[in-house]
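Structure provided below as structure tokens; questions to follow.
Removed: one protein chain of the complex. Kept in place: all other protein chains.
The letters A, B, C, D, E, F, G, H and I name the chains in turn, as written, and every chain counts its residues from 1.
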């Protein structure tokens, strides 16, 4: 079941460099593991913004919420979620 | 080059049934041809709405505009376009 | 799996009385059947508006979209859908 | 008498861990007591957000305001309230 | 129990003069009866607009919804409703 | 001459308790004096929010602005003002 | 007492030419009379739009509402009104 | 003196084909004459929309308003205008 | 050439009293000099808000931008600018 997710990141300006680097590395590792698991199926950067549009494919709402809530950057993000259904004209 | 496109359809209420059917069939054939061509790479229905989110993959803005402008439903749609870049954490 | 759905109805002003009555009766019968089926689990009127907030409980997005699209009033409504997850403080 | 309530939580980033834990535990205990009292009748998490949609069932506006104002997280929340009436098509 | 209600009127431009006059007279009579009943306790015109802000005092949401739905102009209005509680600094 | 005024309060989180108490007491005394003077004619709490809707009755815009600007909480508030005229259907 | 007023005009597309001309002439005569009376003290066109910003100087809200409601174009306009007070740095 | 202008076109659906063609030809001729005159210095299509962003270079506001008001499509457009100043980092 | 300018002031809460007083005095002196110069032709307070609506009369956009950018409060303001043209019904 697909969801379109938009994440807008806003890091605190007073974050120290090491903490920031460590945080972003954990975020990246987490995102890549979920891609390998087939759960985070697309991940695109919004041009000009510290934001992404993503497609998630999970079995239910609770699963998606747990995944998003566990994002290392979760508390620094605005996230919006749109449920997607099969389109009658889609070939696949 | 990827674009996220959202289309919201609003058909005139006085459209006669035959005209409507013919219009929707042309729209569907057009959408499926573009999918076969590898240009309209994803097409999802927004749950509960006469709307879709789509991913297009084309070489430049002019090409995308021609494709969208030639949609049989173009004059009955609100369309918004977001350019997407490669995300540094994306595996593919 | 729960969804919060808001529906805002806007009937065309030129609808004739019989057509309108028949449409609203079909809508009511449809809504009540879905309630008996355990799919449309709550249905409330927004005070002062021709609108409702509802809770649906269905297995997946496609199922919810089919249900909403088949509403007799579908083409006269603005519908918005919010997916709901289990809350950690909820007792039931 | 039913109200749909949406709460969006935004904790200060400089809250210390112990204070935060203690605050969230008080919030949870308070929310569960109100559920047991039959006042906070539904509580759902908005997927991907630190927010909930809830249904309250109380006798009047003053009662609802006292309950919301006494939420341990009240000063860290944006709250919106929509009064709900009985829907003529609702079975229960 | 008090509610702040805002009503924005938008009459169809093709309404014939007699129908319009009759409609507005029924609206006025209805509004004045509710004022005499102590239910519609304040009624003010928004300067420069075909709109009003009103205060209603009724026992519950269902009662308010019935009153608003029965307004002769109901189908030509946008209505928004804000529940009001007692303010701790109010003298009366 | 009547004005509808909405005030949304947002106190700084780092205000110390004594300062906060003293500020709120001055606000309350000021609001009650204006009510006794017949200037602040209604004061209601917006349910679920640190906000109020009020009706002021003053002779001119300058008078209203002086009153609002002198509110002890003025610098912590968002205020919006709507001028109200006599409604032709109002009985009083 | 000053008010900033913005008027956005939206004429029905099916208005016949003679009716339109007559309507606009009455609007102009009315606007100029109010300027001569010292009531409509400024009148500016918003560049690129069928809209104006104006300053009115009247004794009270009821007077302003009567003036605006009697505009020949009133039923084809969106009007917003902002009350203006004396600014402490203004020389006149 | 530069202005950024955005025009969103919305043609009536019942326009007959000949009238529409004639209207669009006049619009095009007018736009091209203004480009030759050095007044309409840039003209771009917004991808996916019947809309454009343009740069005008004229001596004063009145001149720009006359130009826009004389657009054959003026009554079918929403137009917004943003005045642009020289940027201190601009090379030309 | 006229511009309608709206300025919304938001002073930092931690500004010390002397700095604040000095800043506001410079702002006032600057505003009054521009009024004497015939550039800042009207200045009104928005009732209930730390905001003003103003009319500027300058020869070009660059001049207006320099004036606004040099306001002592510039970095604490949100400013919006609307270019105004001569209205065909204006007497002066």
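Structural remarks
Convention: a contact is a pair of C-beta atoms (placed from the backbone, for glycine too) under 8 Å apart; a residue touches a chain by one contact, two chains touch by 3 or more.
A quick note: this is a predicted structure, and the numbers were derived from the prediction, not measured.
Counting over the whole complex, chain I has residues 3, 5, 12, 61, 64-65, 68, 75, 79-81 touching the chain that is not drawn. The chain not displayed touches chain A at residues 11, 13, 45, 47-50. Although one chain is not displayed, chain B still touches it through residues 1-3, 60-62, 64-65, 81, 83-86.
Throughout what follows, only the chains that are shown with their structure count from here on.
Contact count check for F-G and E-F (C-beta pairs in contact): higher for E-F. Matching G-H against the pairs in D-F, C-D or F-G identifies D-F as its interface repeat (over half of contact pairs the same by residue number).
Within chain G, contacts with two or more other chains are made by residues 2-3, 45, 47, 61, 64-65, 81, 83-86.
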